[in-house]
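Only one protein chain is missing; all other protein chains are in place.
Showing chain A:
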Amino acid sequence: MKNQPFDYKEIPGWGMDADPENEPTYPMKNYTGDDHKRINYERSPQQPINVELLKSTERPAPSVVFGDTAPPSGLSGIIRRYAFKHSEDRYRHWIPLILADRINVYEGIIEDTVTGKLPNLFKEKGWSQEWKFDKLGVAKKAATVGFIAALAITYFREKRK
């Protein structure tokens, strides 16, 4: 059975208790009623789309402006394209994006290596600050790692015997 259109204003009592000041989002939101016009508002001209742009399935068209940084590429790009076939409501949107991010890190290392920029992990991770301001913490971490490594080595040596 189809829903039949009707004039809801004919319903007895319709709107009689409406209180425009009962707006729990005020002052964050200055309610104007424009929400009921939906997406029919004046838009600026569209930014030309010169890069591959992944669009949320929850909107009909790209936003007027968008960022053009790091378009999808490689294996992570394939996964991102898959993710963007699904709405923001679905785990199959977000979980693949997290996976793609992790793969993208290794793609970055390969890219760096190919272009002759070997990653300087000590510098990139800012470890000099840990040493400068928290020598005791660094020593504790080093001791923990050393202890676990020693345990592992001992375990495997014993196993070989």
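Here is the rule we use: a contact is a pair of C-beta atoms (placed from the backbone, for glycine too) under 8 Å apart; a residue touches a chain by one contact, two chains touch by 3 or more; residues count from 1.
The rule we apply is simple: contacts and distances are computed from a predicted model.
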Record-based protein name (UniProt) of the chain missing from this complex, from "(2Fe-2S)-binding protein", "Ribose ABC transporter permease protein", "Two-component system, chemotaxis family, response regulator CheY" or "Glutathione-dependent formaldehyde dehydrogenase": "Glutathione-dependent formaldehyde dehydrogenase"
Contact footprint on chain A, counting only the chain that is left out: 24-25, 27-32, 34-35, 37-39, 41-45, 47-48, 53-56, 58-59, 62-70, 76, 80, 84, 88, 91, 93-94, 97-98, 100-102, 104-105, 107-109, 112, 119-121, 123-130, 132-134
